[in-house]
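First the structure, then my questions, so here it is.
Missing here is one protein chain; the remaining ones are kept as they sit in the complex.
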Amino acid sequence: MVLLDPLAFFFWAVILLVSLPALIYSIGYFKNKFTRAKLLTTQLITLAFIASMLFLVIAANAFVFLIVWELMTLFSYLLVLTDSENKAAVNAASIYIVMTHIGTAFLIAAFFLIFKYSGSFDFTAMSAACQTMPPLLRNWLFIFFLIGFGTKAGIVPLHIWLPYAHPQAPSHISALMSGVMIKTALYGLIRFVFLVLGIGSLWWGITVLILAIISCLVGVIYALMEHDLKKLLAYHSVENIGIILLGLGLAMVFTSLNLASLSALAMIAGLYHLINHAAFKGLLFLGAGSVQKGTGTLEIEKLGGLIKKMPWTAAFFLVGAMGISALPPLNGFVSEWLTLQAFFSGAMNVPGLLALGFALGVAALALTSGLAAACFVKAFGITFLALPRSSSAGQAKEAPAAMLSGMFLLAAAVVGLGLLAPIIFNLLAGVAVSICQAQLQTTGLFSLVLQPNGVIAISPLFIAIFLGAGLAAAYLVFYGYKVRLGQTWDCGYYRTDSRNEYTATAFSKKFRISFGFFLFPFRKTEKIKDSFYHVKSFIYRTNTTNIFEKYAYNAVLHLLYRIAEIFKRAQAGSIHLYLSYILATLLLLIILVKIL
Amino acid sequence: MTKLLLTILKISLVVGLAPLASGLIARIKNNLRLRRGQGILQPYRNLWKLCGKEDIIPENSSWIFQITPLIVFATSVTAILFLTDNLLAIIFILALGRFFLALAALDAGSAFGGMGSSREMFISSFVEPAACLVIFALYLTPGSTWSLTHLLAGLSLLIVILAETTRLPIDNQETHLELTMVHEAMLLDYSGRSLALLEFSAQIKQLFWFCLLAGIICPLALLPYGFCLLFIIIVIAFIEVGIAKYRLFKVPDLLVFAVILALLAIVSALLGV
Amino acid sequence: MIKRLGIINAAAHFMAWLAALYFFAAVGAGNLKLSLGSIFYADALSALLVFTTATVTFAAALFSVSFITTDFSLGKITAKKALYYYLLFNLFAAAMFLVPLINNLGFLWMAIELTTLVSSFLVGFYNTRHSVEAAWKYLIICSVGITLALFGAILFTFALATATGIKSLNWTDLLATAKALDPAIVKVAFIFILVGYGTKAGLAPMHTWLPDAHSQAVSPVSAMLSGVLLKSSLYAILRYGIIVNRCCGGNYYGNFMLLFGLLSLAVTCFFIITQKDLKRLLAYHSVEHIGIIAFGVGLNSPLALFGALFHIFNHAVTKSLMFFGAGRVSQAYGSHDLEKLSGIIKTLPFTGLAMLLGAFALVGLPPFSIFTSEIIIVIAAFQSGNFIAAGLFLLLMAVISGAAIYHFAKILFGQPIEPLAAKKEPIENVLTYLFLIIFILGLGLFVPTLLRQSLDAAVNILRGF
Partner (left out) sequence: MIWLLLFLILLITVETALVTSLPALLRNFRYQSMCLALLTLLAAYRETSPELYVIAGLLFSLKVLLIPHLFNLLIKRINSNNHLGLFLNAQFSLLFVVALAMISWYLASLVIAPPAYLEQLTLSAACFVVLTGIFLMASRIKALAQVIGLLLAENGIFLAATIIPGGMPFFVEIALFFDVLVSVMILGLFIYRINAIFTHIDVSKLSGLRG
């Protein structure tokens, strides 16, 4: 009934890592927000949601897995609808559930196809059956799993629900959904593709890698364009799922090339980034929630200067931003470094063309991390630094203690996962070894130096110490006296105010233009005139085109609507038409009866 | 113990000689323009003078503004530590300093800072892939025998260095024109010791990159390390004199070219040329 | 007075429900085959239909109490008309109870025809342009269908007479001699049966009357139409199908059901996407579910048949709940236009919640009963090895469910377009909802032994044992 293997424990750790702080946070977040009854329901659904995730990862039976999977969807759907009177929330929730529903259909197909061969939903029986299946069917199963779980995980191009659904939920729910729930899809991918189905052809891993690269880049580029704090974070989830999938895809490639220990290394990198993303994305969503509660808006163009009003939130958000930007010595750095190491080590051992492909992967990952850093400079800088851009930002209040302590826990996790990397690595090695059936040399549980492939070593703790030493040295040598407050340089203008500040739109403009081949930016300028000669002000709007929605989803929807319109014409109210359908059906069947 | 001593020696050499490299480039450039030019020790004098001045902190700024010079300095120094054994970590460590510098630029609340910050992040996000690929290529060709890989990787890294050390055609250290400046725009609100620290850090970073490049082309040119460094400095000076600044939106083209060079380096490494 | 009448009616139907429960337990779980004369016959399959009918009828009677009272107080109907409603209601119910208990296929035909004739008045009950139009289409189309079905029945009798010389219309006689019948005649005859009763059962493309009739009928009656009437007709097809299966062997009958099942799903898929009327949406959803049942029957494996039969009951209770909700909503909002409905949970909290549950159940989410039966059918579909059909089925269901939940979310949540004060829910409605939710949720969580046994017995009957 239940399956308690290292993989399950790992996912328990991930779920609890975010759930507990999120629950603590919710106490503060919900204060004076809802009626008692609504509060109680919401919290109960939240608990049920967490419980369903916890149960999902220990289910030992695909049918149970499926039911819990659907329940998890249901609860999260309801949680997205917490603000059920808001039309945007309803819309977001609908997109979410429609997408996952279609994804689940693929999962159902995959499970039941296996069931036909295994006669049982038990993982071990299914796994045994998969080994004797025709290879073509296994390929189909892989595709089904990839689409089914990919929809939930938010792999591009199945990601469209994510930026809608995550921002609509209360922040700690967003943290849970983005930090944990989408990871359960990766759990499914690992469980069913690695353990039940078994890795097949090389192209499986390559497909995953290609999708991962696309997800990374698309996610981060869209995030850069986004000026709603939570939507921005949601797109970063797409990006980070891509980074995790780089690890998993590499593990698949290595497994199919019989490079077990490399596969374990890649798997560790993926899992490491998985737990890292849970920590910092959870933290960032909680931070965004504090900002929203403190100022009433998430539009970063209306924020600014919050570091003075909300010092703790700012500090925690900064930690999260540094984590996600892969800055040493925090956790994101470790996992991205590990992923790169997996690429490097792999390139020595795979055929040349594939190695060249790995080079592209490396380039994509580097570009992603550069863009992510840019995005978080924007997100943190515009939101928290300089002067407030609106009165609500000027009157911001620091979040209550419950919220801060939730954030503190996650911030501690971000730091801890970074500094204690060797320990975490060894723990994850246990999980990865169990998945990839590999022998892996580890450097002992309490080593301080991380040496994943026996050649290249790194220790975030040492980096931290050196950085600290450098910092201290510089402070001692250069500082200590004579500091004066003065005005910001304004070219002699009488006073700088928030209107002089750089905006998020301006910040991202370079990226908008240079990725224009993909973003299709467009802009509108309106003049507001006092008289014919005098322009009072300009309204300048700029936006980008979401090609996935416009050219894929809307196109499909449009097609469906077109067909539906044709069908509608078939039911236009004419009884004569209806009668002729019956007659036609009858005649057709009579004519065809011989061959039926 | 000797390793520790060597490390300390390495760090102090790079830190100590960093302003000298800057001075040399400036001097060579001036001479190439048929001017007499400053003394090569001028950067030391500049730093010393700045250290004597008081710091003026913009009133809108926060602790980020004040801590940034320290972090940038610390990262520059820490990066030297990994100069020979873990090149990949360097990119991440330098990213830390850049991240804070970009934040500090926004912190003062001036439009110049924002411009600098956004341009810097824009350029750096294209630099990182090129740098990573160069390291990837080097990783694939262990040992120090001469190869085409080293040549291509070196060329690619040269472009990276132009970007990282705020040189023409990507950035211009000699101007404070708001339309063109990148790095200088971020430093605009710094003064006194903070400014000294930031400039010093930039110089350290610059020498550090030169050392890295010298490490690559050393086997190529079969020249001693020091000559290599000098060679790089001269080449950079020539480039700076001989080329005009690119528009910001042409910069990615150049960096993509660097990426392609690095990819070619990888191809040649894989082919074993 | 009207309310009292309603309560008496509901109480009577409650007794009927208890009796049906007993009947179900005795006949279904006991796997009895009862005959009364040559006209009446009952087995587990009949018992399932009787119990489904009783459940939906009782719920509809209970819901009618406040519904008809409200209609009366809104001035939509007169007191005399309310009386007339209850008369027709009971006639309709009686006709539907009769259907599964008949052995003689001629009388079965007549009972089904009777349901059409009686319910046409309930469809045209409000005597508006739309309702009369719907009633006319309903009458004409179903009459045509049923005429074809009678032609089929005659061909069956002819087959029996030529093969054995027995002149009988009894199902039991046909079954007993099924192997001796001429497959050529049976095959042709079944086409007429399928198209004929299929029209009444709402299989596409003969379903066209269904959205009109369901949307215009009095809401409790819509529930009965969708929950039971369609199934009664399907029941007739099933009965003939048993004979065809035994006579022709192979998959002749099964393939037809698969084809029409998938066709129904495909057609409804597009109508649901662009639907603008709540009750029509539910009606098309009924076509979908009939399609699902037909698909399950068509697979013709014990598992699939179990799922299909289980689905008959599950769909009946769930769809009833939704139609009651829709009725209540259209009374409160004065419309069942999807564009005008919004924020139901806010204005009608209890109805809204019930509909939310119902919607989840209807689109096949666990832990509701429809999920169980649908998933059984899907498993059976994959087991059958017909992967293309299974995949198509799954995909169409996913699209339909997606579209449906999109529509339901839009009306249940959000803000009402014109501010409406939150309304109190009459106790009868609450009881009705709860009564149905017990089945919807309860059967999703576990299937009682009694039910399982009788479904197994019915499956055996369908397989001709």
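Chains: A, B and C, in written order; residue numbering restarts at 1 for each.
To be clear about the criterion, a residue touches a chain if its C-beta (ideal position, glycine included) is under 8 Å from a C-beta of that chain, and two chains touch if they have at least 3 such contacts.
The shown structure was predicted, so the numbers you read here are calculated from the model rather than taken from an experiment.
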Query - Contact set of the excluded chain (shown chains only) - result: A, C
Report summary line: Given C:7, C:25, C:94 or C:117, the correct residue touching the omitted chain is C:117
Report summary line: Full-complex touch with the removed chain, picking from C:161, C:180 or C:417, is C:161
Report summary line: Touching the hidden chain, out of C:51, C:89, C:151 or C:253, is C:151
Query - Among C:4, C:130, C:179 or C:424, residue touching the chain not depicted - result: C:130
Query raised in the report: Please identify, in ascending order, the residues of chain C that touch the omitted chain?
Result: 104, 106-107, 110, 113-114, 117, 120-121, 124, 127-130, 132-137, 139-140, 143-144, 147-148, 150-151, 154-155, 157-158, 161-162, 165, 167-169, 184-185, 188, 211-212, 215-216, 271, 274-277, 280
Report task. Provide the residue numbers of chain A that touch the chain removed from this figure. Result -> 568, 571-577, 579-580, 582-583, 586-587, 590-591, 593-594
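In the analysis below, only the chains that are shown with their structure count from here on.
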Query raised in the report: Looking only at which chains touch which, which shape fits best: line, ring, star, complete or other?
Result: line
Query raised in the report: Going by CA means, which chain is nearest the middle of everything shown?
Result: A
Query raised in the report: From the centre of chain A, which chain's CA centre is farthest?
Result: C
Report task. Decide which interface, A-C or A-B, involves more C-beta pairs in contact, and give its chain pair. Result -> A-B
Query raised in the report: For chain C, which residues count as touching chain A in their complex?
Result: 133, 136-137, 140-141, 144-145, 148, 187-188, 191-192, 194-195, 199, 205-206, 208-209, 211, 252, 255-256, 267, 270-271, 273-274, 343, 345-346, 360, 363, 365-367, 371, 375, 378-379, 381-383, 385, 387, 390-391, 394-395, 397-399, 401-403, 405-406, 409-410, 413-415
Report summary line: chain B partner, complex, touching residues on chain A are 305, 307-308, 322, 325-328, 333, 336-337, 340-341, 343-344, 347-348, 352, 355-356, 359, 362-367, 369-371, 373-374, 376-378, 380-382, 385-387, 456-458, 463, 466-471, 473-475, 478-479, 482-490, 496, 498, 500-503, 506-511, 513-514
Requested in this report: Enumerate the contact residues on chain B facing chain A in the complex.
Outcome: 51, 54-64, 69-71, 73-75, 77-78, 81, 85-86, 88-89, 91-93, 95-96, 98-99, 102-103, 106-115, 117-119, 121-122, 124-129, 131-133, 136, 139-140, 188-189, 192-194, 196-197, 248-249, 252, 259, 263, 266-267, 270-271
